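All protein chains but one are shown at their positions in the complex.
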Amino acid sequence: MAQPVELPSKIEVGPVIDEGHSLASVSDKIAGIVIKRKITIGWVFGFLIAFGFLQLLMAGATWLFVKGVGVWGINIPVGWGFAIVNFVWWIGIGHAGTLISAILLLLNQSWRNAINRFAEAMTIFAVMCAGMFPVLHTGRPWLAYWLLPYPNTMWLWPQFRSPLVWDVFAVSTYLTISAVFWYVGLIPDFATLRDSSKQLWKARIYGMLAMGWRSSARHWQRYEKAALLLAGLSTPLVVSVHTVVSFDFAVAQLPGWHTTIFPPYFVAGAIYSGFAMVLTLMIPVRTFYGLEDIITIRHLNNMAKVTLATGMIVGYGYMFEAFFGYYSADIYEKFMIWNRMTGPYAPFYYCLIFCNVITPQFLWIKKLRTTPLILWCISIVVNIGMWLERFVIVITSLHRDFLPSSWGMYWPTRWDWAVYLGTLGLFMTCIFLFVRVLPMITIFELRMLLPGARVKEPVAQ
Amino acid sequence: MSENSDSLNLTSIRTKLDKAKGAGYWRSLDELASVEGFKEFLHREFPRQASEWIDDEGRRNFLKIMGASLALAGLSACTRQPTEFIMPYVEAPEQAIPGKPLFYATAFPVSGIASPVLVEAHEFRPTKVEGNPEHPASMGATDVQAQASILGLYDPDRLQTVNYIGEVRSYPSFLSSFVNILARQQGNQGSGIRILTETVTSPTLYGQMQDVLKLYPDAKWYQWEPTGHGRRMGSQIAFGKYLNPIYKFDQADVVLSIDGNFLGNGPGGVRYARDFVSKRIMRDGATTQSRFYAVETTPTSTGCKADHRQAIKPSEVSGFLQGLTASLNNSAASGPLANSKFYSALVKDLQAAKGRSIVIAGEDQSPEVHARVHFINEMLGNNGHTVVFTQSLEAKPVDQWADLQALVTDLHSGQVELLVIMGGNPVYSAPPELNLRGAIQMAKTRVRLGEHDDETSEICQWNIPMAHAYEAWSDAPAYDGTVSIIQPLIAPLYGGKSAHELLSAFTETPEKSSYLSVRDYWTAKHTGADFETWWKHSVHDGFVRDSAPPAVSASASLAIPRTAIGPAAGSGYDISFHSDPYVLDGRYANNAWLQELPRPITRLTWDNAVLVSRKTAAELKVEDEDRVAIDSNGHTVWGAITVLPGQPDGSIALSLGYGRTRSGRAGNGAGFDVYPLRSASNPYYARGASVRKLGEKFKLAPVQHHFAMEGREPVHAGTIDEFKQDPYFSEKKSELPPKGLTIFPDTWKYEGYAWGMAIDLTACVGCSACVVACQAENNIAVVGKEQVLNTREMHWIRIDRYYKGEPDEPDMYFQPVACVQCEQAPCEVVCPVAATETDAEGLNNMVYNRCVGTRYCSNNCPYKVRRFNFLLFSDWETESTKLQKNPDVTVRSRGVMEKCSYCVQRINYAKITAEKEDRKVRDGEIVPACAAACPSQAIMFGDLNDPKSRVTQWKRHSLNYSLLAELNTRPRTTYLTEIRNPNPEVGKSEKDS
Partner (left out) sequence: MSAHAIEEIDTLYGLMAEFETAGELVEAARRVKEAGFKNFDAYSPFPIHELDDAMDLHDNRVSLFTLIGGLIGCCGGFGLASWVEAVALPLNIGGRPFISAPMYIPITFECTVLIGGLTAAISMIVMNGLPSPYHPVFNVERFTDASRSKFFLCIESEDPQFDRRQTAGFLESLNPEEVAEVAR
């Protein structure tokens, strides 16, 4: 009875949900966090810090709009700096959410249920942060909407051969579909919140959001179809998004950008950083809200394994970038990789190798995988590493390209930092609000993991 | 307009008028008229508050005033000057059509030597300078200073009013007090009068000066300029008289330059470049090349073009020449370099080319060196053949250093009542030991005619704004003596006065205009019949035909006093002083275009630097941007190091013209002033200087940081032998992708016109005239040092400079790079809004108002020729510079990308003209600004579909190659491989090609 559903006995690191939970208890526990739990001083403190960082974004963006992108460190030849680095980094982080909720759903991985809601939220917030940069980084941000295809009196249209237009489509689609998927997933839980709210106003709000969901079997049937379809569509979508992002570089002819390995290696990198970010957020949250029994060690263990796997793919990518450089017999490629390893930005390169290739190797050790604190530290390192990777790709390729006469350097200004830290603030602010107002775990899917959810074989005649 | 420009403004007048009621009104006008400066106020085309039109209240008052000015028109009428006619170059002004530029021939004198130019005027507003194609000294090209002169005209920091000890006066009020001062001098024959000018070449001015000196026999006139001394005195020493050497590079097979930058600056630079290059280019079937040796105390753009270049310490130059003289006499070689392959080869070549060679000394070299060079030319039989002499172009050539000394003595004697300083900036540029600043203040009345309120104006009581060359009539000879009549293009912007007018102030016709002065002079001088037509033609053409002085024969003797030199070597470092290639002796320090124009060798902007060789740097334990203190001549200056291969060991090169304190917004604080290190006794170089590392950094702003080609070959170069063996040797250097190498078929055919450009690297001498020309033509913004430090300069065309060969004595190459107008442009494909696309004629157009500024195009441009307005770089504030803007070109705002357009405005202008005449555009009808300015005609533009066009010919040449051809971008701009003619015996040529 205590043994959870569809759980192969060889899994040794514990169940996806601890014993002693009933349909009622999980519902109350998770809904309770939102509707009963008082706002703690710790939450307020954390929220204020995040909100403070958000103000950096406000200041940074304002100054940027007043003066122009020149307030950043970018120049000719390095036309793209922090803005694009951060854009790619944030998009990458987003990927874990969709991956967990879509791909693992298709693969019928039951352990995803405890973490997908949170991961999806993270996706949406990350994509929000990412989505800002393409607008901010344009020279005339007030005209950024010209990248959208809309009929206008000038009869002008976007140029559909440009990867930046592909970006617009990919990112906006990604944001829309993720949001829809997320909301669809939330409907039954809104119903739960509605029904267990004591205050009328809460019941009203959640009621509105639940659209009058009444857990009818006929609804559930269509609901599951839609969910499955969305998952099916999101899976190629999530792969395509970072592929398109990688096209920003791969389609250009710059040595260090123009390479066929980019799409797979970007996607892997995205999942890598995404899972790292989920860990970074989940580990503290499960402790603060006492969810160790729902987000169990097994979840951490699995995520660590995914991180390790994708980390290896990324490492393989680095290896082959270097190999291609050498093997291409192309003087520019050769120089580019050599410059990465020995040029003025070499420290960044080695730092990234350490963060993304060395560090994950610790995850081979089960003890470390199952020790939340260490796992958390590793996840932080990985996040930094993935940011560095984007920095190295964008900057070192640009700063020394074909003609030595036009080589230059790029160093970020305080405004580069303000905007970057600002988006971190925005992200955390959203997370803090999210854990307070929405069930951070999909309750109805969790219920399905419970023994009580099993249907005994009806008596045969 | 600046506030202090006029004590009287509309408000004050209005208050007066408001007091006046009804019938009293007219009477009050008379009151008004008596207010000082009110007349002047009426003379002005528009009273300052033209903006009054906007608010209703103000407008009514404004009309009152205008009414008043009408009423007072009569008042001003009595002082009307006779009408002055100036001649448009192509069309008479009455045919002037708005929107259609007119060209006027005139000249821009630089220390007395005229660059003949055509000035383009839009609605009588000068906007651009071109060379005068009919003038032998220009042949259509210009140098950097002439191109930048147009910005000098609109320089907002020019002195804008007459003022007396800081307070604003009117010119008439100056005249009245000036007359009084003169009256006092009448008695003592003007013995209290001293006039200090720069080198005077203007015949008219000289005539006037003589009149003045007739009136005041005891008055003294001194001339002094900080540079150009060597050439003047050199001929004096060698020939016993002042002569003006003219070199015929088109007839020279061997050229030896002693520190000479004859392809860059100096008199005749433009023509010399043209002639020199004519003996170097491999086009139209040429198979031979002149050979060029350079011996330099610091690398110059000219030296970069040498087949063999030798660095030499300034103190060794004289010794080297003595040795050379001996060797050419076939006596034992001695002196520096004597036992180098270079030397023996040089001697052999010179001896082999007697009468067909040129030895030329640099502007900054001492008279002694110039004299020795004259003598060597004499020995080689060049004088009279490749080097011809005319009598000096200077009206009254003198030993200017003696003049300066004399002036100082006079001043110290305390008997100077009136000192008039016309032009120049002696307080800034004179050697410190003369303490000119102190001495000048000993004169009772000090009158200064100057363009700026500069270091010298600071200590003068009367400051008269000087009219710019384009604001007043004058005349000046070109390098060959051909006289140009300088006609004004625009009435003085700030009521400036010319030297002619100031000299008239000494006479009984104190208000005589420069027009009358010049015209009277030539009326008197003119012999032939019908002066009027002659005058019209001369003014129209921009020069007086056959006014060049005849060649004089002269034989050089070698009775040369060794000029005094500093302490013996070994006790320190040599310093060689050079006038900056752009701001020269500092006179153009406030010209932002010149400040931001990268120096040809160091590629530095906005600063001068302490140039040292790698070895010397190692000795001093310094690297780039280390601040050092240099002690010499009992003074110390602080500057930043730039390590420069090709600089002689143990010698540092410093350029004059920096560290100005009162030049204006652009010049102030740029670089450091090295004049204190120059001694009056030997201003050409110093010895025994000590250099101290200060352990701090000073940021320098070069536009190029990497000078090695890194194993790539952006510049294709080879020797003439390689070329003879295989004319196609250069093509083999680049691997061309097969035409079919694309998943897309070649969809685009270019029928009709297909514009293209070819650049001959052999011809490019790196003078940068094209860069300034482009800046002027295309309204390119100046960004300032801070932005250049972040590599955000905006020049559409840049001249890359590369090293090749051994690090200490590298070969140097120039490569002008602008947008190459790819047919398969990487920039276009990545633009998300189609803000850049190829048009039917193959131009890669940049659509500014569609650009949203993603900078993706620039990232994807392998040539990195695109420029981005990271901030609001264009100047939307300064009123005066707005006048310079070319109305045919958009002034870009912040956040948009820009780049070379092949001067599309000129292309369209020509196409429209052709269409109106129902014909095709002729070859050579369209000349982009860069090509037009290029002294050596290195840039050719035209229609690639026209098999007969010159550009097609160029591109058919076996030496033609595309930059980064392997990327298959199919650029419309291609290059002709640089061919050099090294002496096989030296064998250090093209080591690694």
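By written order: A and B. Residues from 1 in each chain.
Here is the rule we go by: a residue touches a chain if its C-beta (ideal position, glycine included) is under 8 Å from a C-beta of that chain, and two chains touch if they have at least 3 such contacts.
Computed from a predicted structure; not experimentally measured.
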Message: Using the touch definition from the top, which of A:Leu229, A:Met319, A:Ile358 or A:Leu373 touches the missing chain?
response: A:Leu229
- prompt: Given the contact definition stated above, which residue among A:Ser22, A:Thr40, A:Thr62 or A:Gln361 touches the chain not shown here?
  reply: A:Ser22
Message: One chain isn't shown here. Among A:Phe160, A:Tyr327, A:Trp364 or A:Trp411, which residue touches it?
response: A:Phe160
- prompt: Which listed residue, A:His95, A:Arg140, A:Arg340 or A:Arg447, touches the chain dropped from view?
  reply: A:Arg447
Query: Footprint of the hidden chain on chain A, which residues?
result: 22-24, 27-28, 149, 155-161, 163, 165-166, 169-170, 172-173, 176-177, 180-181, 183-184, 188, 191-192, 194-196, 207-208, 211-226, 229-230, 233-234, 236-237, 240, 243-244, 247, 444-445, 447-448, 452-456, 458-459
- request: Considering the whole complex rather than only what is displayed, give the residues of chain B touching the chain that is not shown.
  value: 743-748, 822-829, 831, 834, 837-840, 970
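Simple rule for what comes next: only the chains that are shown with their structure count from here on.
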Field: chain A residues within the chain B interface of the complex
entry: 67-71, 73-77, 79-80, 134, 137-140, 143-144, 146-147, 156-159, 161-165, 168, 248, 251-254, 331-332, 335, 398, 400-409
Residue ranges of chain B touching chain A (in the complex, touch as defined): 704-712, 714, 787, 790-792, 798, 800-802, 815, 817, 826, 829-834, 850-856, 858-860, 862-864, 866-872, 894-897, 963-964, 967
